[in-house]
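All protein chains but one are shown at their positions in the complex.
So that you can tell them apart, the chains are marked A, B and C in the order they are listed, and the count of residues begins at 1 in each.
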Amino acid sequence: METIIKITCSDQKGLVHQITGVLFEQKVNVTQTNEFVVEESERFFMRISFTGDCDIPFIQSSLQKFLPLDAKIEIIPPIQKKVVVLVTKEHHCLGDLLIKNQFQDMPFQIQAVVGNHQVLQPLCEQFNIPFYFISADGMEREAHEKLVSEKIDAFSPDLVVLAKYMRILSPAFASKYLGKMVNIHHSFLPAFIGANPYKQAFERGVKIIGATAHFVTDDLDEGPIICQEIVPVNHTLTAKDMSKAGKEVEKIVLSKALKLVLEDRVFIHQNKTILFE
Amino acid sequence: METIIKITCSDQKGLVHQITGVLFEQKVNVTQTNEFVVEESERFFMRISFTGDCDIPFIQSSLQKFLPLDAKIEIIPPIQKKVVVLVTKEHHCLGDLLIKNQFQDMPFQIQAVVGNHQVLQPLCEQFNIPFYFISADGMEREAHEKLVSEKIDAFSPDLVVLAKYMRILSPAFASKYLGKMVNIHHSFLPAFIGANPYKQAFERGVKIIGATAHFVTDDLDEGPIICQEIVPVNHTLTAKDMSKAGKEVEKIVLSKALKLVLEDRVFIHQNKTILFE
Amino acid sequence: METIIKITCSDQKGLVHQITGVLFEQKVNVTQTNEFVVEESERFFMRISFTGDCDIPFIQSSLQKFLPLDAKIEIIPPIQKKVVVLVTKEHHCLGDLLIKNQFQDMPFQIQAVVGNHQVLQPLCEQFNIPFYFISADGMEREAHEKLVSEKIDAFSPDLVVLAKYMRILSPAFASKYLGKMVNIHHSFLPAFIGANPYKQAFERGVKIIGATAHFVTDDLDEGPIICQEIVPVNHTLTAKDMSKAGKEVEKIVLSKALKLVLEDRVFIHQNKTILFE
Partner (left out) sequence: METIIKITCSDQKGLVHQITGVLFEQKVNVTQTNEFVVEESERFFMRISFTGDCDIPFIQSSLQKFLPLDAKIEIIPPIQKKVVVLVTKEHHCLGDLLIKNQFQDMPFQIQAVVGNHQVLQPLCEQFNIPFYFISADGMEREAHEKLVSEKIDAFSPDLVVLAKYMRILSPAFASKYLGKMVNIHHSFLPAFIGANPYKQAFERGVKIIGATAHFVTDDLDEGPIICQEIVPVNHTLTAKDMSKAGKEVEKIVLSKALKLVLEDRVFIHQNKTILFE
């Protein structure tokens, strides 16, 4: 199993040389390094994976000695990530994640599923995953989100996954999980922002539809995009057919994005992502 | 070479039986039939291709006898289509079309190229295709369009191709060539409508860019879509790199759309297309 | 729900006119017609879907009156198809099918799963689908296939699905289910025929891998192809990574092919398929 270091800071000459020097001294076995500099913002991003015993606090302090003050350093030990999934009524993404969880196809453990409807409870029970039904009926948004948030926090997850959670989130809720919450949007953003994208796509007569996995921010459908994929369509498809075809893509895109995030391959920079695949 | 019949009318029972009966009597050799009914609008579309001698006026009058009054019947003899191309400064789509024209890769003959800048004149001359420079400098839109329109009309083309013609068209100009003018838009519509889509795409941090070929209507970037294709991008691409990657897709999409239109495989229905591939 | 007619026969003039005439007389509501003629073999294929009450034996006999003697006519009432799935150890395709079965995402009912290993039994039990373990250990191929075949036949399925059933089939077994058995092959056929295609792909250094759903014939990996899809790969993937990436595609391709077959949109002609999508 690999330890991962993620570093981002303002760019300066010699960073790669200096950072790799710290690991060279530790005699660990570097398996992959990736780095990228965003030119406009002069921001440096680096990911290093390595195996072998190491002194994490020593690495941390060695790096801090020469890195710029604005540096953000993460040293991530090889421990499986914990995930909480939020759902509404649609089963396709959840079903895929439950199977992958059971057979350990993904580097995560699903701790719990929280739903604002009850229909997916039996599916979770089939997989022996706790399901918490928190209805939003007759509640203010903030009150409902407070309950959901308490339930999430009870599991201290590394990541919250919105697997077709069809609720608009308050800015406060989104901010609370900034960089730790991934959503699957059922369109090829920024096309068809908002409600019922497949109906919009059908009415516009597009020849391709898609899906987008993105981090959630307080700006609806505007968070940093992680993955997008598409599927060709034609005039014979109704809006409902498009929705069906889209679900298959949603499943794939969400799963692909989660793998990247859980392997610590994704950096957020402003409203974009940098992926070290 | 094949003769093509295109029919659209309000739907009623027995249309396929009746229409194919007319051709059966004519003893022609039907090579392909396609039909589709749009359910919401109860509109029937049919394309038939056939070989063999036939009496076109007789077929036309036979069909009119039983088809609904709103029927639009086109019987298209196997004659090569004439095309006029409008350009500005970018060479990639034009270059592709000129080569395909010279080697007869496409079912068209390019009659002339009209440019509002002069930079592509030498390229046209290399291919021995007349280039007409009609500058828009210091002119009102209508005055400029009048000149362009006169030049187009001098060639009585079957189709006008906007191969990166970077001018906003007046509704009058667009209406004049309704259903006979195809544009290539440098984005995956309806994402990034308007100017500089690659810069928009770069700033949004999308992971896929694309291009769209569509019929021109008086509603900018909103005409019926014929073809769309995409290319994956990532954080290492600048806006300029995206534009470069996009040009390859634009070329492909435009060429694919033109082939379909010129083979009479495209019907326009409201703001959508029906493609019989 | 729609009734489907599938007709194939040697081509002759007027077939579409005559066939649609029979349905016109029956006053049913035709929702879609597709036809295609294979030129080399002069073979005609037609699929018609319609709604409304009809006299199936009368349609059958009316068609037989004028169709060539070699005509194969199928009139398929709107009844859900029964499916038996064969598996070995891999869960990804089976998992996807079980979820789709439970939520009726596909036009089928899974009657039973038969495995030559026991590992997928618990998964089937979670979904309340009977699992039959028929080990091949120490058995002759024919003896094992006899048991499998008896189990399949006990359910009189419309279709047998090999969802990563990793056994080589005897010609007799393949022939028995000719046209009624679909396999997912873990490569982009005809590339990497035979065992361990991902290892082969890795060693060849390909930049794209894929999967193929095909009808099973007695010629291993040579049956008529229904669907193929691909996924890009690069030098950073190990053979195992490729296998993982491939599994996602296998899942999609199998599911897509099954939908087409179960909707009676697929004709087999020699060693190819004709798809009316």
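Keep in mind that, in the parts below, a contact is a pair of C-beta atoms (placed from the backbone, for glycine too) under 8 Å apart; a residue touches a chain by one contact, two chains touch by 3 or more.
In this text, all values refer to a predicted model and were calculated from it rather than measured experimentally.
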- Considering the complete complex, of C:Thr3, C:Gln26, C:Gln228 or C:Ser255, the missing chain is touched by C:Gln228
- Message: For a quick check of understanding: of C:Gln12, C:Gln80, C:Gln118 or C:Asn271, which residue touches the chain that isn't displayed?
- Response: C:Asn271
- Query: Which of A:Thr33, A:Gln60 or A:Ser170 touches the chain that is not shown?
  - Reply: A:Thr33
- Touch rule applied to chain B and the missing chain gives residues 91-92, 95-96, 99, 102-103, 105, 123, 126-127, 236, 244, 248, 252, 255, 277
- Where chain C meets the chain that is not shown, the residues are 36, 38-39, 188-192, 204-208, 210, 224-230, 234-236, 238, 271-275
- Task: Name every residue on chain A in touch with the hidden partner chain.
- Result: 13-14, 16-17, 20-21, 23-24, 27, 29-33, 35-37
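The working rule: only the chains that are shown with their structure count from here on.
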- In degrees and to the nearest 5, what turn takes the CA positions of chain B onto those of chain C? 180
- Task: Compare the two sides of the chain A and chain C interface and say whether they are made mostly of the same residue numbers, over half shared, or of different ones.
- Result: same
- Message: Need the most distant chain from chain A, centre defined as the mean of C-alpha atoms.
- Response: B
- Item | Chain centre separation in whole Å, for chain B relative to chain A (CA means) | 41
- Message: Measuring centre to centre with CA averages, how many angstrom lie between chain A and chain C?
- Response: 35
- Task: Identify all positions of chain B at which a residue touches two or more other chains, and write them in rising order.
- Result: 36
